[in-house]
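Below is one structure, written out as structure tokens, with a few remarks after it.
Here is subunit A:
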Amino acid sequence: MVLKNLHLTLRNVYTKSVTRLYPEEIMDLPDAFRGQQHLDKEKCVGCGICSQICPNDVIEIVKSGKWYPQFDNGHCMFCGLCVEFCPNGALSMTKHFELASWTREGTIYSPDQLAAPNKAELEGRTGGYKK
Partner candidate 1 sequence: MGDEQAAKQIIDKNIMIELSNNFPNAVSDVDVPSPNRAVARIDSSNVKEIMQFLLDNGFDHLSCISGVDYPPDKMEVVYHVTSYSGPLVITLKASIPRDDPNIDSLCDIYWNANWYERETYELYGIIFNDCPYLKVLLLPEDMEGEWPLRKDYAGYPNPT
Partner candidate 2 sequence: MTHKATQITSPTKPSEILLHLGPQHPLQPGPFLLDLKIEGETIKEAELKIGYIHKGMEKVFEDRTYIQILPLADRICYLASNSNNDVYCRGVEELLGIEPTERAKYLRVITNELCRIQSHLLGIGEYTTDVGFLTMFLYMIREREGVVSLLEAITGSRLNHNYARFGGVANDLPPGYKEMALKTLGELKKLVKSHDEMMSSDSIYLSRTKGVGVLTAKQAGELGVAGPPLRASGVEYDLRRMEPYLVYNELDFKVITQTDGDVFSRVKVRLLEILESIYIIEQCLDQIPSGPYKQDVMPYITRPKSGEVYSRIEDPRGEMGMYIISDGSDKPYRFRIRGPAFATAQALPPLLIGSYVADVAAIAASMDSCTSEVDR
């Protein structure tokens, strides 16, 4: 009959709801999380392997002082291949994932922006954050 359903669903009323109120509360992100890329300018030699391996042509090697990669995150799919194949370990992935922008230019990250301290860590928005 249907009584078991009624009973089990009513029991669920007393359990805690699982909804996260997103902008205020961020879920726990694991260390392996693939968010925005971070560039270590000290280590980067500008070899361009990242730009060759990228399946979506996100990465362009530009000159800003030396040659560094520039990311157009508008069509990045965060597969992490660039980080994995970087011969010097200059690229890494951070937990910053709130990358929306009002303009197309806003999604292009220059080497300087990539090398700056990570925004998510500055604001403490890397998970487990409670208001």
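Please note the rule applied: contacts are C-beta pairs under 8 Å (C-beta built on N, C-alpha and C of every residue); 3 or more make two chains touch, one makes a residue touch a chain; residues count from 1.
Candidates were picked such that all candidates are chains of the complex that A comes from, given by their letters.
The structure presented is a predicted model; accordingly, all values stated were derived computationally and were not measured.
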{"item": "Selected neighbour of subunit A [touch, this complex] from 1 or 2", "value": "2"}
{"item": "Candidate 2 contact footprint on subunit A (complex, rising order)", "value": "1-2, 4-5, 8-9, 12, 18, 27-28, 30-34, 49, 52-55, 77-81, 84-85, 93"}
